[in-house]
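As you look at this complex, bear in mind that one protein chain is not there, while each of the others sits in place.
So that you can tell them apart, the chains are marked A and B in the order they are listed, and the count of residues begins at 1 in each.
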Amino acid sequence: MSSSAISTKLPVGAIDTRATGWWAMIFVVFTEGSLFAYLLFSYYYLAVQPHLPGTFPQGGTPSLTLALPDTIILLLSSVAVAWAQFHIERNDKRYLVWGLGIAAILGMIFVVIQYFEWSGKPFTLASSPYSSLYFTVTGFHMAHVVVGVCMLWALFAWSAMGYFNRIRYAHIHIGALYWHFVDAVWLFVFFTFYITPLLGLK
Amino acid sequence: MSIAEYERAPVVAPADQQGLAARLLRIWKTEPGIGGWIATTDHKEIGLRYIVTAFAFLIAGGVEALIFRLQLAGPNLHLLTPEQYDQLFTTHGMTMIFLYAGPILSGFSNYLWPLILGARDMALPRLNALSYWIYLCAGIFLYAAFACGFGPNDGWFNYVPYAARAYNGGPNIDFYALGIILLGMSTTVGSINFVVTFLRLRAPGMSLNRIPILAWGTVTASAANIFAIPAVSLAFFLLWMDRNAGTHFFDVPAGGQPLLWQHLFWMFGHPWVYAIVLPAMGMVSDGLPVFCRRPLVGYTAVALGTVATMVLGFGVWVHHMFATGLPNVSLSFFSAASIIIAVPSAVAVFAWIATIWTGRPVFTTAFLFFASFIVLFTIGGVSGFMTGSLPVDWQLTDTYFVVAHIHYVLIGINVFPVAGAIYFWFPKFTGRLLDERLGRWNFWTMFVGFNLGFFPMHISGLLGMPRRVYTYADGMGWDWLNLITTFGSFVFAVGVLLLIINVVSSLRRGAIAGPNPWDAPTLEWSVSSPPPPYNFAVIPTVGSRHPLWEGRVPPQEGDSKSHVEGGMALDHGRETVGTTPLDAEPRIILKMPTDSYAPVLLSLALTAFFAGLGLHIWWLAIVGIVGAGLDILGWLWPEASLGETAEPANV
Partner (left out) sequence: MRQSGPIKPVSRAAFPAGLVLILIPCGSAWAAPLNYLLGHGDKAYPVVALTWGVLLISIAVIAIISLLVAGAIWRRPGIGVQAPGTRVELSDREGGAIWIWVGVGISSVVLLASVVWTMRVLADVTSPSTPAALTIEVTGRQWWWQVRYLSNDPARIFTTANEIHIPTGVPVAFRLIGGDVIHSFWVPALSGKTDTIPGQINETWMEAAKPGTYRGQCTEYCGIEHAHMGLVVVAQAPAQFRAWYDHQLQSPAPVAGAQAQGQADFNMHCGSCHAVRGTEAAGVLGPDLSHLMSRKTIAAATLANTPDNLTRWISDPQGVKPGALMQRPELSAPELAGIRTYLETLN
């Protein structure tokens, strides 16, 4: 058999959802999502055990004053990332960079607001099972946000350096998946800690 | 930029085209020297490292067992203090379950998958290297603690409250917890690699119903690990927090719940025990038919049974908690599920028997291990069936009956297939055959020793001998049984020693194997022994489950002709072809990374982080985590050679 080209051309390299990294990130999302599932399981498990009124949640139902705006900020940052991706798909690198930068800044604002919320709590990590859960679960989420913010800044820098175009932007695609995941997980955490007490789980 | 600048029509060439092999060798070979050895991403090297390291842990865990079997050989012996005994039996369990049973199968899968699937490497070669280096570092981390006298001492399952600081004040449990969390990272990234490889890197034409069962077993286990490992990592993290940060997850006086530990642990633990046997069962499903001279009977049923076992395996974890006083209503559900889960296993047993029955057995040592495994599997399976019945389990649980069960399933369904796999695939790894005569001695010593050692445990368990006791009184009716068990375990150890001797001596003096010493049907036997670094000079196309037996077995419906003599050359750098998940149609040319130091450095950084936490050296932890972050940044930096940046050139 002599050399001959096959008739179909195949794309080369890391191209959007055909990039190996994207498939890997899907499973990272599954495993980290499982981690949060087990964290929230621990919350619900401890919540249904017999306890004195007012101890779970400790200090009464957690206030939404900071948490609700914080949630909206995180959602907006996901919108910013989606907006950035929308633009790179049309080869608009300027708005890609802007979108990533805005998302990163919103992410940092989320962290700062949550830090203030933490300092304002009437309990510490070691006060009770509830407080242990509160800081551990939101702390795990915070850690994922911090990693995500670092990632967004890296994407921002790489975009600014002109690495990506409308065909080759797998890193953006993969990073966006991670960031949307962090956002979605927050909705579950938020619902568990802030909404279920209002629905009667206390 | 148009999309056309990022495409290429891959050249199809004959496998023996002049210059192709030399070109591919230059592209794929690992650099010689210590640097190349550290930085390699070759799945074959990584697989062999996994196998060797896992065997080292098998020996360590085995020696630990032999020591405490001496203590248990008779009543009221004093060879060991209770503290020593407790650390030995815990470390034995930790070693075998975490550091041997999973990694050995990762090792075989790592080596074999690209070869049986028709690919040049695993989907994520650097991640592959990372999973090994973290495993090695975690194993050393855990054993360093043991060597310094701070080995874990609360059983491998580490129940609270005994594991809490109030009852276990030393750092033993802290090192155990942090080491297992670190090890979990290795297993997780390895599992992600297997799943992505299964979905993306199969040779063109290798549709789902043509994939070797080993791949089905490993991908099922890997998918399960992705969902299960966070449970145990979280459990250990929460425990570490309770012990070091004053939290109250498990701390009863403050309202914590000891059963939360058990739920989290067993939600991982039960899927894990299937994860450490399903790939081994897959190795038997692929190897046994070769020595029966026919394809596996009931391929589809076996593949589906593998997946079904794993899925059901997520629904039975409470059977480890039958004595905890949970409501009988929920316990009975788990009891029923634990009995019904035997059905998919029965599928595999009968498939294997049918394959032998309708085949022509070839009495190689590999065949002996694979065939005897069916009986050991059955014994382990029925003792599991017995413990699945709730009222019976209330008697059996925490007695030596369960110890018998777990060793029949672990040694019977993991070690025996591994031994068979060594005899089967050693020629492919090394180019030489193991000695068959020594192999017979090896097999019989292991088989007789194992049964002599562990069968009596069923009886001592039925006679009430509890688990995890460092000694027992005389007059309990267990004396003879324990003596026989101790004796048998030493015979078994001699058997394992014979295996190692066979391996070591055959490396130099074994008969030359050639590419296909067993006249076997799957793709790995179409390349040289050992395979070249690039595996296949051209990417094969697959038309059936047994490419090398085509024309000699009746074709299945939908089969076509496989091609190994010619295919895509893909020699513009390190490349392989990405295919679709169901029918394996070519979709993309994947650029693979070259060797890299990033994996080993990341492992060291993560180990430093956990060591810092364990030793309370906070600056070390910070250095570790920052180092890890920088390493990841460098690792993920977009590279033109991988086709990650806006470079149009077809590298």
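The rule is simple: a contact is a pair of C-beta atoms (placed from the backbone, for glycine too) under 8 Å apart; a residue touches a chain by one contact, two chains touch by 3 or more.
On a predicted model such as this, the values are computed, not experimentally measured, just so you know.
Asks: Missing chain touches which shown chains?
Replies: If we consider the entire complex, the absent chain touches B.
Asks: Which of these touches the unseen chain: B:S335, B:N414 or B:T579?
Replies: Counting the whole complex, the residue in contact with the absent chain is B:S335.
Asks: Pick from B:T471, B:T580 or B:S641: which residue touches the chain that isn't shown?
Replies: Answering carefully, the residue with contact to the hidden chain is B:T471.
Asks: Which candidate, B:I67, B:L463, B:L604 or B:A640, sits in contact with the chain we can't see?
Replies: Answering carefully, the residue with contact to the hidden chain is B:L463.
Asks: Consider the whole complex, including the chain that is not shown, and state which of B:I38, B:A56, B:L136 or B:L259 touches that chain.
Replies: Residue touching the absent chain, from the options given: B:L259.
Asks: For subunit B, which residues lie in contact with the unshown chain of the complex?
Replies: The list for subunit B reads 81-83, 86, 154-155, 159-162, 167, 252, 256-259, 292-294, 297-298, 301, 323-325, 328, 332, 335-336, 339-340, 342-343, 346-347, 349-351, 353-364, 368, 371, 374-375, 378-379, 382-383, 385-386, 389-399, 427, 433, 436, 440, 444, 448, 451-452, 455-456, 459-460, 462-473, 475-478, 480-481, 484, 511-519, 549, 552-554.
Methods note: only the chains that are shown with their structure count from here on.
Asks: Can you check how far apart subunit A and subunit B are, centre to centre, with Cα atoms defining each centre and the answer in Å?
Replies: Centre-to-centre distance between subunit A and subunit B: 31 Å.
Asks: Which residues of subunit B touch subunit A in their complex?
Replies: These residues of subunit B touch subunit A: 1, 3-4, 6-14, 17, 123-124, 127, 188, 191-193, 195-196, 199-200, 226-231, 233-234, 238, 241-242, 245-249, 251, 254-257, 260, 263-264, 267, 565-566, 568-569, 577-578, 586-591, 629, 633, 636-638, 642-647, 650-651.
Asks: Can you name the residues of subunit A that touch subunit B in the complex?
Replies: The contact residues of subunit A facing subunit B are 1-15, 18-20, 23-24, 27-28, 30-32, 34-35, 37-39, 41-42, 45-46, 49, 51, 55-56, 91, 125-126, 128-129, 132-133, 136, 150, 154, 158, 162-168, 170-171.
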